[in-house]
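All protein chains but one are shown at their positions in the complex.
First chain written, first letter: the chains are A and B, and each begins at residue 1.
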Amino acid sequence: MSYLQLDAVAKHYGSRTVLRDVSIDLKAGEFVSLLGPSGCGKTTLLRIVAGFDQPDSGRVVLEGRDISGLAPAKRQMGMVFQAYSLFPNMTAQENVQFGLRVRRQDATTQQKRARELLELVGLGEHAQKYPHQLSGGQQQRVALARALAISPALLLLDEPLSALDAKVRVQLRDEIRRIQQETGVTTLFVTHDQEEALSISDRVVVMHDGVLAQVGEPAAIYGEPANIFVARFVGAVAELQGVVADGSAGMVTVLGRQVAANRARGMAAGTRVYFLLRPETVRLGPPDAAGMLHGTVIARTFYGALTSLKVEIVGGSDCVTAAMASGDAVNIAIGSTVSINWDPDSPRLLVA
Amino acid sequence: MSLRPTRPAGPLARSGGLFTLVFMAPFLLYVTAFLILPTLMLLATAFLGKHGPTLHYVAALGEGQTVVAFRNSIELSALAALVGLLVGGLAAYFVLRPGMPRGLRSLVTTFGAVAANFAGVPLAFAFIATLGSLGMITVWFKDIGVNLYGMGFTLYSMPGLVLVYAYFQVPLMIIVITPALEALRREWREAAENLGASTWDYWRHVGLPILLPSLLSAYILLFGNAFSAYATPYALTSGIVALVPVEISNVLSGNVMVSQQTGAALALGMIVVMVVVMGIYALIARRVGRWVKR
Partner (left out) sequence: MSRRTHNLIPGLGLGVIGLYFVIPLVATGAFSLWEGGDKYGLAAYAALIHQPKLWQSLGLSVRLAIQTILVGLVVLVPAVFWLNLRVQRLRPLFDFLSVLPFVVPPIALVAGMTTLYTGPDWFVGTANYLVVPYVILALPYTYRALDVGMRALDLKTLTEASQSLGAGWMTLIFRVVVPNLTTALIGAALLTIAIVMGEFTFANILLFNTFAVYIDYVGQTSATQAAALTLLSFLITWLAMLGVLFTGRGGRGQVQIGGAR
């Protein structure tokens, strides 16, 4: 049985539809990300779960109990906001104690629990500091400890990393995952950053225009995008127009050439498809080698260990990007002609 | 930046004392001559009798009518400030609530600015025309059988003064507290709710403590505003309620036969009250605002 169940949740603001009948199930202890561009409805959905917004229709069911009409204060959910949500007039410790204080727990319990949680987020020594004396990353750790202090039925994270520096963001991201696994708290995490969502979650829910675009494990979202929106939004991808040439042999016509793609097997010849290639599956070779496609290198971006090369395909203005070890990439000059190859299992095909 | 000369050219580069003097002197001289010296003059006058230094005039502040005037002034100001604080604070809070009509905000801002500046003689007359013994409302109430003045109400009393002072105190409060209310982040409210706090819990532990420094300084501002009010009580009560500013003006206009030194001592007393009030404020502000970023 699912732990948290969102059942056909819909929300409109005036004539604008923010959510159309969204249904998601979370298992106990699961870490699920809501991923999508801004305006896709992910934050509204989180706020509906927290009780700050009311759905126009649909239900929020927690452990079999319909909580749709319950006030936020009664839901026992810990929420971490984007930024600046700590009470500025309280020390880190007092912030963490707040939920227990309004539950009228005795002072010793409060302090012990707060101490524990500050240790858990690695801020044991900063308990007596006020929020303005803490860095952005530290503030978000305190916010996390504060949300966990009430032993929430559900941990809600509303883009908690978006206001942080890149380096701190990665650190805290890993830490959130570690803490979530240690505490086993069921977590709903909202983000617009696909890398963040893929790296941290058990499952990812990709949202687009108020509907679910795809729900699945990170690897499946990345490897088997269900539609062109997910393919474009998650990870980099080269997108070519193709027509299935031979369904039994797994051949697709791309830019006038027949190329191999095993996923075409079983598709009717003549089906128009998006032919998708992830950069890491693209192999570049010398121009004379037998290639599926040929092209000219037009740009190079150095990322340290990896270098990506942008290749314009002969016979069109379409490009593919190849990611390769930087050591190999130095041998390929900009302007040189290359052959483009891939494993026939690599290309994803989506019916256009 | 290598293009930038190490020593900028032009006369402004020589930022020595001469230029500071030229730019600052008019202002500093003006303030010294027409604000600081007159204040010091009060000090000197209040402590100097015909025959050298004396405590006579300052000691006289503790006598009879003067004590009453100071007590009245302080009570009136404290009360008028409290009324302004509560009513203005609530009004500002109401106006800022989500779901309030669009134009309300700018209407209140504009009207507030006008009303905060609409004081003195015209304000007194407006209230006399409204609630004076022949005022429109008084007469209207009488017509429907309610005799306000018969019931003990009079505009020319402490409660009457508070009622009139509220006309400039409330809008001033709205003007000064609105930014502080706007600075209360929605996240704080939601985080509190989310952690199980009731509305009362939120205000008790989060909202009010965060507002406290602003409320304090607003109270001081309102107190000083009421304390130094002269034209309004002058035109309204013409001495029925003894207030320090009116007493001083009586001395200065020669309406009462007392020495100039007494007037100086009264004025000095007002300044002392303000300094003490500001001092208390500074002490409390430090305590309640220890979490404030400095």
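FYI, contacts are C-beta pairs under 8 Å (C-beta built on N, C-alpha and C of every residue); 3 or more make two chains touch, one makes a residue touch a chain.
On a predicted model such as this, the values are computed, not experimentally measured, just so you know.
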item: Displayed chains contacted by the hidden chain, counting the whole assembly; value: B
item: Contact with the hidden chain (one of B:47, B:70 or B:127); value: B:127
item: Candidates B:95, B:148 or B:162 - the one touching the absent chain; value: B:95
item: Positions on chain B contacted by the hidden chain, ascending; value: 8-13, 15, 19-20, 22-24, 26-28, 30-31, 34-42, 45, 87, 90-91, 93-95, 97-100, 104, 109-123, 125-131, 134-137, 166-168, 170-172, 175, 178-179, 221, 224-232, 234-235, 244-245, 248-249, 251-253, 260, 263-264, 266-268, 270-271, 274-275, 278
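Methods note: only the chains that are shown with their structure count from here on.
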item: In the complex with chain A, residue positions of chain B that touch it; value: 185, 187-188, 190-198, 201, 205-206, 209-210, 291-293
item: Touching residues on chain A, where the partner in the complex is chain B; value: 50-52, 71-79, 81-91, 98-99, 101-103, 130, 132, 143, 146-147, 150
